[in-house]
Every structure is written in structure tokens, then in C-alpha cells.
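Here is the structure we will look at.
Every protein chain except one is present and positioned as in the full complex.
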Amino acid sequence: MSAPEAQIGIAERRSTRLPTILRGGWPWLVVLAIAILLPWLFFDWTKGRHSGFVLSLMSQMGLMIVFALSYNMQMGQAGLLSFGHAIFLGLGGYFTIHAMNAIDAGALWLPVELLPVIGGLAGVVFAIVIGYIVTKQRGTAYAMITLGVGELVSAAALMFNGFFGGEGGVTANRVLPTSIFGLGYSAGIQVYYLILAWTAIAVALMLLLTQVPIGRMANACRDNSERAQFVGYDPRLVRFYQVALSGLFAGIAGALYAINYEIVTFDAVNAVMSANALLMTFIGGVGVFWGPMVGAVLVTLLQSWVSLLSNSWLVYVGTLFIVMVIYAPGGIAGLIMAHRPFWEARRLSALILPYLRIVPPALVAVLGFVGLVELCTSATIGSHQGKALQLFHHEIDTSSPQAWVIAAALLLGGLLVTRYQSRVFATTWSTLTAETAQGATRQ
Amino acid sequence: MMWRALTLFVAIFIAAPGLTARAADTIKVAYTDPLSGPFAEVGDQNLKQMQYIIDYINARGGALGKKFELVSFDNKSQPSEALIALKTVVDQNIPIIMQCSGSNIAAALIDAVEKNNIRNPDSRVVYVNCGAVATELTNEKCSFWHFRFDANAAQKAEILVRALPEDVKKVYMLNQDYLFGQSLQRDVKTYLAKLRSDVQVVGDELIPLGKIKDFSPYVTKIKAAGAQALITGNWGPDMSLLIKAGMDAGLDITYYTLYAHLGGGPTAIGPRGGGKVFVVQPFNENISVETGNKDLEQWTSDFRKTHDFDFYAAGFRTIFEFIQAGFNKAGSTDPTKFAEALEGLKLTDMLGREVTMRRDDHQFIGEYFVGIFSKDVKYDSEKTGLGWKTVKTVEGNEIAQPTTCQMKRPSS
Partner (left out) sequence: MEVFLVTLLNGLVYGMLLFMLASGLTLIFSMMGVLNFAHASIYMIGAYLAYELSRHLDFWAALVIAPILCGLIGAAIEMYGLRKVHRNGHLAELLFTFGLAFIIEKAVQMIWGLVAVPYRVPSALDFSLFTIYGTTFPAYRAFMLLISALMFVAIWLLLTRTRIGLIIQAALVHPDMVGALGHNVPRVFTIVFAGGSALAGLAGVIGGNYLVTEPAMAFTMGPIVFVVVVFGGLGSLEGCFIASLIIGLVQTFAVVLDVSLADLLARLGIVVTATTPFAEILTVRLPRVGALLPFVLLVLILLFKPRGLLGTRDT
């Protein structure tokens, strides 16, 4: 090897020794900057106030990001499918809201900004207690045990009113006199920045955990439990630690929930909330650390924004799953990361044209699908709701065949063209992959 | 795939301005309930009935020279979603948010509305409660900004007790095991002790919410206890399966319920329930026939021409008449003035009785009816051939219970 090449080799070796976080850290800073600035994009300059809806939505996204990432600590990193993860979120939330009431009554002194610590502690304590029992098993047995425990806890939350407050839940006031920064947290923007700060802390900690032995061993036990035992770790204990830590972060998410909504009800521990975690993690991508973050943002948008526009949002969610499960089981993050080899080989630009050829027909097919679903719903369920189907302030007559034909044509046409284009795209992709692999080996 | 999701959003974003009905110069009323998912029928049917009522009110001038417009928000039975919807309501300066189903959602709303109105005095909202019956919402948790237009659980308990015939001496209680069911249990016992000390409670049972499929062991217990009447606040399958099991086992008993008249109830009970099932209701379509009120009968029967379910929420017309009168009295759509005008308001309702929105706790005081499922009616329910026939009328002043509310009024 000549001197420059040897030097390149050394430089590469050195850089691969740096932890990935520091080397590739700039995307995180970009995301953080966007998160800080985004609410101002929706600032209502005429009334001089923020959009409460946007702030609420983004706060929800923030705490769901923490929740989904904590779930992925079990699912993606340890290979444990859990149907009861909401227990830790809910219990963290309940303890936090009781703490808030205690601060309000003067019985406890704790800065508002440190309330998530209480949630985290509650989460981790319960995760240790419950986790010790449930981690005896793994795989489907683990999933079913968590299902059973989840059902028991949500039934208990309805039955025992002393702690859980009945179906009305427990309320508290987040405007407390113990803020370190002297903030009242009555304004949505202040709450949002508090949640953002804690989300950033939680994400950083969880990222760190994937780099240390405990996180790595969780991966190892997931992949080959028997072999991990030969290395000297007890897979059961590794699972247990991972569950306990994931409970810690779920508890923090629960505390953020309590601060954001100032009420915690049995809905925070039930199966629907656990299912949400599963959906977000899977849609975002199980195999990539930041996958669940994307999933959390997407599912929150679907649930809280699209549902305002259409009562058929569940159909879209269902279809999204099915399509993703068949064509993109690695989630959205998986799809993005599949482009990584091209990015590193600087061949990404070769895909621009193929994407331009496949995206428009896909768009058309989606429009057609949405149109058909909305027409169906409007004609059957919504017909007497006093809301006629409107597009661009234009009322659409659902009884005439016109709209139906257009929607069906869009869907069919779009699908056919997409199908043809996808074959072309696939060949381009595989050629590109082969070239990139060849190029890499040559280097 | 990411592109597909992205394009979905773009498409919906473009269509968004159109999909939410928007017209200038109307008074908007927000309404939130489950509109999707397994419990979608609750919100969906309420929405349709409310729209019919609003058309009637608008035909009579609306309020302040403007028409009312209903804006719906799906809360998917989750309090967090209802609170996000509330933020949109506040953003759009909609003066009223209505909600009918779920005391957990109601508790979240009453608290959030109170806090919002303190923290953002320029964007206040009034919460009109059309069906969440938890008693504490007009007692310990009362709020100036909350107006309840349905009898609360304690009042309904008293109505049930008042409806018991003289010859019933042994009752069995079965309720769902959460705060509502537990408080109903307690309140029924209190009012039995007060008004019908001759009645013995031979059993009281709490069942986990929505989990029981087979009620036959409970029926066995009811029979063994020798009960003559069953009092239950159950709703949904917990109610219909219980009654079905009782009828299957040939139980010689009458059923006093709170929710047998809601969508799906009469269908589930079926013709076998004739003469056995009673329900507490604010209105039923046969009352206008019984009282000879032709206009009202015409109005309610016209609903059936365009809808395939009962007009069981026709009583909501009183709510909207209050809203109409409240805005007219306040002279503006300012929520604070509206709330001040609404409390203490007295109106004559569509049945000719004087009804009040009580000032002390913002609880509606009005008449209630107890109906029996019977063949002997003009308007049947859900095409079963049987409908609700009034057997008892309980006047508003009979159930004007005292309150522990210490209401804090805004100083402005």
C-alpha cells in the first residue's frame, strides 16, 4: 500500500472507533432545531398567539416518541413483544399526578421541571417488580403474560378508586410555585419546550444505552440466546434489566403525559395505549434506533389530525399497516436506511429519476383510494350527518356515478402504472446495489 | 412506502379546507364524542339527532340573527384526544363544546375548560354536558363553565326508586364495577332507605366492565335471592346480555334500567322484553301522543322518515333552546356573558313544563319519565313492534336534590 492509502486506512480505522453518535451527530441537531422552531411556523400573527392545536399535537408527539423508544428497547433491542407496556406509562403518570397534587398542597417540594423523575422512578420500580416475573419467559409466552398482566392492571385501575380516581381519573394543576426557572407553564409553548427538553434527554440516554454492554447484550440475547450464555451472561437477567430500563423511560413518558394533560385516567394503562406503542414502533421501524421516533410522529398525525378530517382514518391506518407489513417490514426507517449504501457511495442521485417516475402514479393511486373510501363512507354512514362530501369547497354528489368513476379510474390507473414502474424501479435498484457493492469491494 | 404516506398527507391536506364545513357568519357549536372505532354509533347517532334539532332551531331564527352550525370532533373514547380537540375549539374561538358520552372524557373536559378559561381569558369556552352523569361534576368538581343538561347519577337513582311499584318488596342490584356503577349502587340504597324503607335489597353485585359474556350464574343468584325487581345502571352488552340471560332462564322479574332505550338496546332485548323492561328517559316519542301534542308528534315522526333509528335524544331540543335563549339574553357570543345569561335561566320546554338551569351548581332541573317496553304504543323502537310507554312522570322539583357545589365565579 502506498503512503496516502495507508493514511486513509488509518484515518478510517480511527473514525470507526469513535462512537457513531458523535461522528454522525449532525442530523440530531437539525431535528432538534426543527422541533424548537416549528411551532413558530404556525404562530397566528393576527391574534398574537400560538396555535394551541399544533402545540398540543407536538407535545403529544414528544411524549409518544419517548414511549415508543422505550417500547423498542424491549421489542427491537431485546426481541420481546409486549402487550402491556402502557402499565409503566400509566403508573408513571398516576404517581406524577399525585405528586403534583402533593406539591400543590404543600406536602412535597419538588421543582416542576423534575417531575418526570418521579414518573421514571415509579416506572422503573414497577418494571422491576413485574419484570422479574414476566421475564421468566420470552417469545410468545412473554407476549401472552404481558397481555394478561395488562388486562389485570387496567381492570384494577377502574375498580380501585382510592389511588386511580375512578373513571374520572385524577386531575392536577401544573401551574405550581416550584419552578426552577420561575415559569408558570400555563402557556402551551412553555409546556412544549419542557416536554421537548425531557424528550431530548430521554432520547440521548436511550441512545447511550444501546452503545454500552447492557444494550449490546440485549441484542445478543435476542439474536442467539444460547450463544450469549456461552459469553457468560444470563439471558434472563439481561432481559430483566432491559425491561426495567424500558419501564424507566415509559414512566418518564407517563409523567410528561400527566404534565401535558393535567389528568390521568384508566385510558393511560389500557390495551389501546399499549397497542399504540406497538403500532408506532413497527411503522417507524424496529431495526433502527430512530425508527420509533418517526413512527410516533406519523401515528400521532394520523390519530389526532387526520381523524379530524375523516371518520375513516382507521381504514387508512389499517391499510397502511397491511401495505407496510407486506412491502416494508423494516418500517419507514428501514426504507430510508436501505438507501444508505447509495448515499455512502454517492450514487443516490441515480435514483432521482426512477423515483420521479414512480411517485406520481403512486400519488394518483392514493388519491383514488382516499376518494373511494370517503365516497363509500359518505354514502353509507355519513349521509345524514349533515355533512356532505366537500372537496375545495365544492360539494360532491355521492349518488351520481361521476365521482365514483373518477375515483375508481384514479385508483386503478394509478395502481397499474405503479406496478409497471415498480418493476423498472426494482431492476434499477438491484443494478445499483450490485454496482455499489462492486465499488465498495474495489476500494 | 414513505412516499405513499407522504402523498396521503399531502392529498388530505389539500382536501382539508373542504372537508370541514365552513360557512361565514354562523354560531359554531363544537361536539365531541366517539365517531370512529367500536363505539362509533354513540357519537354518530347523537350527531344526526342534533343536526335535525339544529335545523329546527335555525328555522326559528337561530340566535342573534345567525344560524347555528355543528362542528364535530372525534375523540375516539380517549381523554387525550378530547383535550386536543378542545385546543382546536379554543383556536377557532368556538364558544361552546358539547359532550355526551363518557365520564372520563367529561372529567378531563371540565378540568381543562376551567384551566383554559383562567389562563386564556380571551379565548374562553363553555362546556355543555349532554350526558355524562357522574354526580361529582355538579358537586365536588363543579365549575362555572360547565352546564349539565342531563339528570346526574344520584338523580337517576332517585327516579329509579320512585318508579318502583308498591308491591315490589325485594330488589337486586347489579352494576358495572367502576365509579358510575358504584355510586349508583350507593345512591339507590340511600334513596331506598329514605323513600321506600319497606323494600329490602336482597343482593348487590358489581361486575367488571364489558367482560362478562355469560350472565347465567348471576341469574342463578338473583333467583336464589328471591328478587322481584332488578335495578341496573348497565349499558351496552352488559345490559342486553343480562336481560337476555334473565329472560332465557324464565326469571319472573322486572328490569329497571337507565339505558335500555339507547341505540341497539331495544333490538338486543327483543319482543320478549315486553312488559318487563323499564327505563328512565328524558323523553320518548310516544309522550307527544299521550299528551295530545300534535306539533311535537309531527316533528318527531318526521325524523323517522329520514333516519333508520329512534329519536331517543329528541330531548336535546331543550338543550339547544337553552343555548338559543342564552345567546339572545347575553346579546353576544362572548362565552362569559353567555354563561352568565345561561345560569338560572328558566324556560318552558316542548312539553309545556317549566324547566331550569339551576344557578347553584349548573344542573338542569326538569321532568323525567319512566317508560315500559310495551306493544301498546303508536311508535315502536327499532322496528321491534314494541316501544316505550310512559308509566310514571317524575317532576323536576321532586328530584331537585341539594348540592355541595361551592362555585367560584369569574370576577370579570
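All chains are identified by letter, namely A and B, in their written order; residue positions are counted from 1 within each chain.
In this text, a residue touches a chain if its C-beta (ideal position, glycine included) is under 8 Å from a C-beta of that chain, and two chains touch if they have at least 3 such contacts.
These figures come from a predicted structure and were not determined experimentally.
J.: Just one of B:R119, B:K189, B:K223 or B:K329 touches the chain that is missing; which is it?
T.: Touches the omitted chain: B:K223.
J.: Considering the complete complex, identify which of B:A268, B:A325, B:L345 or B:A400 is in touch with the unshown chain.
T.: In the full complex, the listed residue that touches the missing chain is B:A268.
J.: For the chain left off this view, which of A:N101, A:Q137 or A:S422 is in contact with it?
T.: Touches the omitted chain: A:Q137.
J.: List the residues of chain A that touch the chain left out of this view.
T.: Residues 75, 81, 133, 136-137, 139-141, 143-145, 147-149, 151-152, 155, 159-162, 271, 275, 278-279, 282, 286, 312, 314-315, 317-322, 325-326, 329, 376-377, 380-381 of chain A touch the chain absent from view.
J.: For chain B, enumerate the residues touching the unshown chain of the complex.
T.: 37-41, 44-45, 177, 205-208, 210-214, 216-221, 223-224, 236-237, 240-241, 244, 248-251, 263-264, 267-268, 270, 308-309, 382-384
To be clear about the criterion, only the chains that are shown with their structure count from here on.
J.: Could you please state the distance in Å, as a whole number, between where the Cα atoms of chain A are centred and where those of chain B are centred?
T.: Whole-Å distance between the two chain centres: 36.
J.: Hey, which residues of chain B end up touching chain A in the complex?
T.: Residue positions touching the partner: 1-5, 7-12, 14-22, 35-37, 40, 44, 47-48, 51, 54-55, 70, 72-74, 76-81, 83-85, 87-88, 90-91, 102-104, 106-108, 111-112, 115, 119-120, 123, 134, 136, 141, 177-180, 182, 208-209, 211, 306-307.
J.: Help me check something: in the complex, which residues belonging to chain A touch chain B?
T.: Residue list for chain A touching chain B: 44, 49, 51-53, 55-57, 60, 155, 158-159, 161, 166-169, 171, 173, 175, 186-188, 257, 261-263, 265-267, 272, 298, 301, 303-304, 306-314, 316, 320, 323-324, 327-328, 332, 335-336, 355, 359, 362-363, 366-367, 370, 381, 384-387, 389-394.
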